[in-house]
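Note that one protein chain of the assembly has been removed; the remaining protein chains are unaltered in position.
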Amino acid sequence: MKKQAKSKTSWKNVFRHWELYAMMIPGLIYLIVNNYIPMAGLVVAFKNYNYKEGIWGSAWCGLKNFKFLFSTRDAGLMIRNTLGYNLVFIVTGTVFAIVVAIVLNEIRASLPKKIYQVFILIPYLISMVVVSYIAFAFLSTDAGFINKTMGTRTNWYMTQKYWPFIFVIINLWKSFGYNSIIYYATVIGIDSSLYEAAVVDGASRWQRIWHVTLPGLRPTIITMTLLAVGRVFYSDFGLFYQVPQNSGLLYDVTTTIDVYVYKGLMLLNDVGRSAAAGFFQSICGFILVLTANMVVNKVDKDNALF
Amino acid sequence: MKKKALAGILAAAMTTGLMVPAAVSAADMTTVSLWIPTLANYTDEAVTEVEEAINAYMADKYGVQVDLQYIEIGNFEKAVNLAMTTDEVDVTCYFTDNGQLSTYVANGQLLDITDYFESASDELKATFTDAEMTASSMNGRLYGLVRKYQYGGHETAVMNQAIVEELGIDAKSITTMEQLEEVLYQVHEAHPEIYTLVPQSAAEMTWAWAGVCDRGIGLTAYAYADWGTTELKSLFETEGFKEFAGYMNKWYNDGIVMADALSNTMEGSSMVKAGSAFCTLHNGDIDPLDKIYPNTVESGILAPARAESIAIGNLQYGISANSAHPDESFTVLEALYTDPEFETMLSYGLEGKHYVLNDKGRAEYPEGMTAENEPYGGFAATAAYPDFLIIPVKETALYEDAKATVEAWDEDVEVSPAFGFFYDTTEMTDFITAYVNLEDKYKDAVMTGSVSLEDVLPQIKSELESIGFYEVLADTQAALDAFLAEK
Partner (left out) sequence: MVQHDKIQQTIMHILMIFLVLCCVLPFLLMVMASFTEEQTLIRNGYSFFPEVFSLETYQYILRSAKTIFRGYGMTILVTVIGTFCNLAMTVLFAYPLSRKDLPFRNVLSFILFFTMLFNGGLVPTYMMYANTLHIKNTIWALLIPNLMMNAFYVIMMRSFFTTSIPESLIEAAKLDGASELKILLKVILPLSKPMIVTLVLMVGLNYWNDWMNGMYYVTDNNLNTIQMILNNMIQNVEFLSKSASVMGSDAAMIKMPTVGIRMGIAVIAVLPVMVIYPFLQKYFVKGIVVGGVKG
């Protein structure tokens, strides 16, 4: 009897909010059209896709399409590269951005502070295509700025050992401004009474940073890292393909999952395999986010994503 | 009264009909989309204009309409492959220079046109040679029609005219790599400020495989052999490739080859034309290259004209398997090869507007127009169109009769002894991907001389072994031997 009454009110409750639901209609339609209906197409990951037969008519082939990612001798290589670069990017990106954020916060002169914020964001605004042009201007053997200035003749596009560093530098260059501002925004949001209390206690600048600023940044660091963890099986195609000019000699350090799949598919236009690769990346990201979130939940319940 | 009214209506209908014949009848005619890669600059207005003229002509003659879909060449394959998943594509161009035909067939992308072709006109059947029919067939079924083009080519060097004249070089007397070497070193000394030798396109040293080895045997991506032989090898182990790589490596180390060859993004002949480079290795054409590229001089023939297995019919036209109008599509496909009026409009545009016929009956740009500003863009780059043998010869051409010239050329070409052999790789997708990745890794680096083949060969061999290359090659060899025995 009671239950019935409750469900009644809850439906009433839904109707009461009809305006709010109506607002969401455009967004929901968009999600259905752009995301959910095409998601049904993921079945092609398990099919031997035939253009004539289409998505539903093609024959099932089990996990054959997934073998493509693992049966090759490049499998270890591309998974190592994808995960390795992403982990290094997360660590260097976070540390560097925090340092810059703290420095920005410590600087007192307000005009220079604003100017710095404007300029460090410039790389974030530039697309990877343009970055690849800039990189070439620096690294070209004959005409590159580095070789010309240093008087060397290093063949950057042929030497593997430089590229892990080049990727880290470019990634840092492109993303640190944006990340710094996110952390900086958090830092200025920290309750100033905490700082005042620290000053009263006679804490030095370093002690304040260590005991007040960093703990204050913790939720942001956790959120940002969790989001990045969900993407560790993906790589920025432009960074690993366009920036090194697709130079063959660099494949061992530039082949990530996305690059390998792109090259394989350019030649084979195999819809099933490409869907399988995407599915694999999504599933791995999903599992990683859930796991990481679970760990965070155990250690620091407040800051878990969900 | 009634009669009069009816007559009036009829007359009115007829006049409108006469005034806009295409518009009225187009409604109940089928429209066939035709996908063509474009190289040169064009405007959509010019394309629409040509399309309207073509449709006015097609309506009367075939009762079909054509929808021209021009795609930037760099995007072409991606765009068409995607579009072929739907019924947007009817007739389309496709490339097979990397053995893509077997992929298209395996994916079910192309319509089997064997039956259509059998009941087609004799004129169409007579258009293609046996070699060309083989090139567009797979397992005895026909999937497309090849672009009419000369087979393969010879290898030459294209050199900057100003420097050739300045240093008094006798270009035509250069017929070997040693002679070329001598000239290159001489130029490098005299003009250290420009690139002496640049790749033919981007990071690819040359497509003049006549001077390297036979490739694409069995329409596969991995089987190579030295010219004239049928012993399959990996690319890196053929004698021709070793010799070529040897020269390039020496030249590279001596500063003759552009140091940035591997990350180059320019087209070789345009650099030679512009004077920023002296020389590029090129594949010969039926027209002398120095006629095609201003400010250049072509060397003598460095390697004779040869056609690799996949060089014949490396661009084809076929019908998408998802086409909603296969019958009408074949009508258009046939007209591409048999109807000079249609093919001319398609390739050159409108007479008097995009090209003119001079008193010799040859085609040239109208007064004041060049490749830079001609709006339709077909005239500048006819290589993408199906059949240049049935349209007016260009004023710049050195021959009178395109058909006879191409036939004579094809007679002289040394065709790969493995031509016509097809090895089914449709179930070997994973191997092919791994192989192509491996070849990409080393091919351009070695061919531009950026690395020495001797240094990397042991590593290449061990990598080839690890992807099971030699087993696959042995199987292919067995199939090739059986094919040759039968032949």
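So that you can tell them apart, the chains are marked A and B in the order they are listed, and the count of residues begins at 1 in each.
FYI, contacts are C-beta pairs under 8 Å (C-beta built on N, C-alpha and C of every residue); 3 or more make two chains touch, one makes a residue touch a chain.
All values reported here derive from a predicted model rather than from experimental measurement.
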Per the touch definition above, residue among A:63, A:87 or A:227 touching the missing chain: A:227
Residue in contact with the excluded chain [from B:289, B:319, B:346 or B:363]: B:289
Contacting the left-out chain in the complete assembly, out of A:66, A:116 or A:195: A:116
Chain not shown: contacting residue from A:69, A:198 or A:275: A:275
Omitted-chain contact residue, chosen from A:63, A:87 or A:130: A:130
Residues of chain B (touch criterion as defined above) contacting the omitted chain: 39-44, 69-79, 82-83, 85-88, 95, 97-98, 149, 153, 193-195, 201-204, 207, 265-267, 269-270, 273-274, 276, 282-283, 285, 287, 289, 292-293, 314-315, 371, 380-384, 444
Hidden partner chain, residues of chain A it touches: 10, 13-14, 17, 19-21, 23-24, 26-28, 30-31, 33-42, 44, 55, 100, 103-104, 106-109, 112, 114-123, 125-127, 129-130, 133-134, 136-138, 140, 142-145, 147-148, 173, 176-177, 181-182, 184-186, 188-189, 205, 219-220, 223-224, 227, 230, 242, 246, 271, 274-275, 278-279, 282, 285-286, 289, 306
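The rule is simple: only the chains that are shown with their structure count from here on.
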Mean-CA-position distance for chain B and chain A (Å): 40
Touch list for chain A against partner chain B, complex: 49-54, 67-68, 71-74, 136, 140-143, 153, 155, 157-158, 245, 247-249, 251, 255, 260, 263-264, 266-271, 273
Chain B residues touching chain A - in the complex, by the definition given at the top: 77-78, 81, 84-85, 98, 100, 103, 107-109, 203, 221, 258-260, 262-263, 265, 320-322, 429-430, 432-434, 436-437, 440-445, 450-451, 463, 466-467
